[in-house]
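Here the complex is missing one protein chain, while the rest keep their positions.
Then we have chain A:
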Amino acid sequence: MAQTEDHAVGLDQYETLPRRILTVWLPLFVFVFVLLFPFYWMAITAVKPDNQLTDYANHSPFWVVGPTLEHMRYLLFETTYPRWMWNTIIVSVASTTISLVASVFAAYAIERLRFKGSRITGLMIFLAYLVPPSILFIPLAFIVFQVGIFDSRLALILTYPTFLIPFCTWLLMGYFRSIPYELEESALVDGASRWQILTKIVLPLAVPGLISAGIFAFTLSWNEFIYALTFISSSENKTVPVGVLTELVRGDIYEWGALMSGALLGSLPVVILYSFFVDYYVSSMTGAVKE
């Protein structure tokens, strides 16, 4: 389905301005406000001094007087937070790389080599994409324990590809399909091997697809929670989402400033990455649905 990027104003031009404000701009701003408010609240809490944090009588909760970096300093220098950040980076980069490499070969084989049973394999990959981690984590914990990689980053690096490979393969199949077959045929006639066709013709043309799949896979592994919660027990091996939730929450007194700083800092890397590649991100999200 090609997108019809017509820039026709359509029927919108017949609407009067007051009606347009009421039916379009007002709901849109309510949506944007609701969707963004938790982030604002997270950010403002992260820089509030402790005395203003819960003192709504003397300080407006929506604003901060004299913002402080005390919570961030505490987080970075007095907790294991930097270590969790490092673990998350290593696990995300490693599992994304493994998944991309495996997916490129698999997608090319299914889409272009058309080996016997490739259609069934493609269907199986799609079904694998639909298997949720919530029903896999118990047997996986069992396996991880038996293999002897329990409580190590390797446990996460090896299990994250289970949800990354199906997704990346499915997405790359769509991209490979859009590359004209004639290009490969003429290369074959000129005596190129399959390996040369893949590395010199198909991959350079599929770079946007590789970026989309890579970014999305990186974000998915950065955000993963249930496997990391189950397979990791010692503090120095935890990832950011698990570490912030299990180590920074102590007793009944919540240090909201530190918690929100942890949430903010943990979100920043994916948000920054996302802001550079919005279009790739959107195309991978909608691509997986539309194919």
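Quick note on the criterion: a contact is a pair of C-beta atoms (placed from the backbone, for glycine too) under 8 Å apart; a residue touches a chain by one contact, two chains touch by 3 or more; residues count from 1.
Convention: contacts and distances are computed from a predicted model.
According to UniProt, the chain absent from the figure is "ABC transporter permease", selected among "ABC transporter permease", "Ubiquinone biosynthesis protein UbiV", "ATP/GTP-binding protein" or "Anti-sigma factor antagonist". Although one chain is not drawn, the whole complex shows that of A:I89, A:L154 or A:L245 it is A:L245 that touches it.
Across the interface with the omitted chain, chain A contributes residues 1-6, 8-12, 24, 27-28, 31-32, 34-36, 38-39, 41-42, 45, 53-54, 56, 61-62, 98, 101-103, 105-106, 108-110, 113-116, 118, 121, 125, 127-128, 130-143, 145, 158-159, 161-162, 165-166, 169, 193-195, 219, 222-223, 225-226, 229-230, 240-242, 244-245, 254, 256, 259-260, 262-264, 266-267, 270-271, 274-275, 278, 281-282, 285-286, 289-290.
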